[in-house]
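Report on the following structure.
A single protein chain has been removed from this complex, and every other one stays in its place.
Moving on to subunit A:
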Amino acid sequence: MERRLTRILKRFSKIEFKYLLSKWGKMPVWKIDYTRTKYEIIQQICVTAQECHLKMEDVFYLELLYVIENTNKKNWRAIKMNKPLGLSLDDENFEASAFKKCLKQKLFPTSCDVQVEEQKSALWGRISRLNSVYGLFFVHFPYSPYVLVTNSSLELTSLFMKALCFVVGYSDFEPIELVSNHPESLAQILLHTQNPNEAYTYDKGTYKPLPRHEDTALHRFDDTRLEICHMNRMVKTQKIVKQQFTEKLQPKIPFVNVMTTTRFRGKRFIPTADDFNLECCTCLSGNDVLEGLRKLTLLGLTHGPLPKFLTSIGRTGLQNFKITDRRAVDTDRSSA
């Protein structure tokens, strides 16, 4: 227990100790001297934990609290539950303690440790086998068919999803190709922007897209005197950007993969190129790719409006694309 606790505490920054330990509520916080070095604080906490006879479950709960405060340290994948069974659920079913009990009952034959906490209008949890220290973290949005999970073994993920489907009333589940280290962004896409007509109200607007503040002057890496000459073009570009990316903040996606199998389109440089298909896979990566594409357009590093498949990622929730040449549709059928 002490080793696991030390490993978890090492991830904390010194500022986080007091806040997270108070939230944990398993030991007297006043006993710890926060002016000491991080290593000494960790030693004190371990000693106090032994005095208070804490168990592994308490340590796992602390780990869950850490993940809730630092969501961007994990990679979250989206899963959708299908074929609703028509169970009538109410707010009591989605209370943390009741949800934990139901989930544990469904996982009973396999003996798993379950921790659940209600935060930010969602249910955050941790599942692990009893003898294992490696857990799967999840976020379920009550009254929605969506759940976000971190990377874990296929077996544990499958086990958890089957149990969750039973609890919330679905018979099947399938992974969605949506990955990000910002679960709020995934929630924004899944709950609000993907199906704007189906209003999700349980979160009371927590995951709704926020309005964008005015852009601060973007640094131009070329001569700023050009801004005066190209003022009309800049105004036009800003209109296009507003139309394509709207006035709301885009969800944070870390990468977009595009596989293209199309005819070679660089004949301006290689006019003798035969009509062959060029196969390539392009990955745009960064900490906020959609916002990056928007700023690229504003900086003048793009030719006119960006293609639709890039600008509609926030609405469609697709991160992986395959582009091929459109086949010519011959509608004029002459007689055989």
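The rule is short, and it goes like this: a contact is a pair of C-beta atoms (placed from the backbone, for glycine too) under 8 Å apart; a residue touches a chain by one contact, two chains touch by 3 or more; residues count from 1.
In the analysis below, contacts and distances are computed from a predicted model.
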Since a chain is absent, check the UniProt entry for it and pick the matching name: "AP-1 complex subunit gamma", "COQ5 protein", "Centromere protein L" or "Non-structural maintenance of chromosomes element 1 homolog". "Centromere protein L"
Options A:K38, A:K74 or A:K295, residue touching the unrepresented chain: A:K295
Which residue among A:C52, A:L85, A:L210 or A:C283 touches the omitted chain? A:C283
For subunit A, enumerate the residues touching the unshown chain of the complex. 218-219, 221, 258, 260, 262, 264-270, 272-274, 276-293, 295-296, 299, 301-307, 310, 323
